[in-house]
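Only one structure is covered here, and it is reproduced in the block below.
The complex appears here minus one protein chain, its other protein chains still in place.
And now, subunit A:
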Amino acid sequence: MKPEPDRLDVRVTSEMDVVEARQKARLLALRHGFGTVRAHGIATAVSELGMNLVLHTARGGLIHLTAQGEAGAAVVEVVAEDEGPGIPDIALAMQDGYSTRGGLGCGLPGTRRLMDEFAITSEVGRGTRIVCAMRRP
């Protein structure tokens, strides 16, 4: 029988919430057998997505963390969703060095490189949803 997925949600409106979300993500990954480095990678991805919610949306958003899978193949999925301004040009936002807020412009492309799966959907004026996942090797 497949074990029940391990889920938790964190509402992110401030930097303190980002700290909480990334700490929970790291513990979740460690609990599901991820090594220190991979768990740290997941925590960093959550930090990137969380900081985006804090800096780019007026009301923040939600980060859903899910871990599931059997002993041999665990996966941690991170979903960040908001009802913020949306991203007009996703291809541009995914380019290295592009930033609308004077950042390094490598948050989203960096997160994509860090994670095994990465998908982004966005509608201007409606919000953004980013789904990414890392598998335990």
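Here, a contact is a pair of C-beta atoms (placed from the backbone, for glycine too) under 8 Å apart; a residue touches a chain by one contact, two chains touch by 3 or more; residues count from 1.
What we mean here is this: contacts and distances are computed from a predicted model.
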item	value
Listed names "(2Fe-2S)-binding protein", "RsbT antagonist protein RsbS", "Electron transfer flavoprotein subunit alpha" or "FtsX-like permease family protein", with the criterion being the UniProt name of the chain not displayed	"RsbT antagonist protein RsbS"
Subunit A residues that touch the omitted chain in the full complex	15-16, 19, 22-23, 26, 36-37, 40-41, 43-44, 47-48, 51, 55, 96, 103-104, 106-107, 109-111, 113-114
